[in-house]
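The complex is shown incomplete by one protein chain, all other protein chains being positioned as in the whole.
Now for chain A:
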Amino acid sequence: MRFQLTEDQRALREGVRELLTRRFGPQALRVAVEEPGRLDRALWRELGAAGFFALRLPEERGGVGLGLPEAVLAFEEAGRALLPGPLVATHLAAGGVPGAADGEAVVADVGGSGLVEWLAEADVVRGEAAGAVPLRSVDPLTPLHRAPEGAGVDPAAVLLTAAEQLGSATRVCELAAQHARTREQFGRPIGAFQAVQHLCAEMLVRTETARAAVYAAAVTADPADVDTARLLADEAAARGARDCLQVHGGMGFTWEFEVHLHLKRTWVRTHRTGSATDSEERMAAELLAEPA
């Protein structure tokens, strides 16, 4: 058992982070917020060229031939960078929908709760979206439609979404700690106050527990591990974003500061693959099954 990232996995994570920092840094995020509903097709194709969508396709079918653990690391970075677009739907369509694998096609999916992300920008829609009506989306970077019926949920979608949540949780924890180290009040950095220290410590504890759950689910693909990853990652991301906002005080409540974008995206992801209640019910039922 060596439940740690391999050298190749570290390199992959660094590579994705480097690409996203270069192509979708804070400045690009700002621009995207100013143009809601527009997807950066050039970036989408770059992601395709880098193998983001074809990561798990076998090499003989033009893919990268990697597995769920590597996909989870890539999606964690996407969540960290707040990368917009129907990333999970397009990734899952690679190999099935022409153009999805190389980023030529944008694929939308009628998710588990009947919400469709990026319907107007999509080239292909999977599931029944006829009669879908637009919502005024809480997340400025995720246009949403409500479809009459939701489809079944792919466990891989649950896990990749959890990975994005983990990335968000990691990022907001970093932002909070960075601010607490430098922002001075009452003549000292606010991070010297236990009230602030303890908020930050809890953020880290939730994030690292979720990390173990998400990575384990990527390794085993066991349904109970996937539900566990989802519940822990949702909690780490949503509560982490709130705590990060709190640590930033008034600054945290502004449109300029990125934490609200994390919080709102976190809420969108929480509903993408059905409700958390479903995961809790499945985990309850699992208790009555014979232990492995």
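Miscellaneous remarks
Basically, a residue touches a chain if its C-beta (ideal position, glycine included) is under 8 Å from a C-beta of that chain, and two chains touch if they have at least 3 such contacts; residues count from 1.
The definition used in the following text is that contacts and distances are computed from a predicted model.
Of the names listed as "[NiFe] hydrogenase metallocenter assembly protein HypD", "Acyl-CoA dehydrogenase", "PTS system IIB component (L-Asc family)" or "ABC transporter solute-binding protein", the one that matches the UniProt record for the absent chain is "Acyl-CoA dehydrogenase".
The residue from A:A210, A:A241 or A:L261 that touches the chain not shown here is A:A210. Within the whole complex, the absent chain has one touching residue among A:D225, A:D243 or A:E258, and that is A:D225. Residues 1-6, 9, 69, 173, 177, 180-181, 188-189, 191-194, 196-198, 200-202, 204-206, 208-213, 215-216, 218-220, 224-225, 227-228, 231-232, 277, 279-288, 291 of chain A touch the missing chain (whole complex, contact as defined above).
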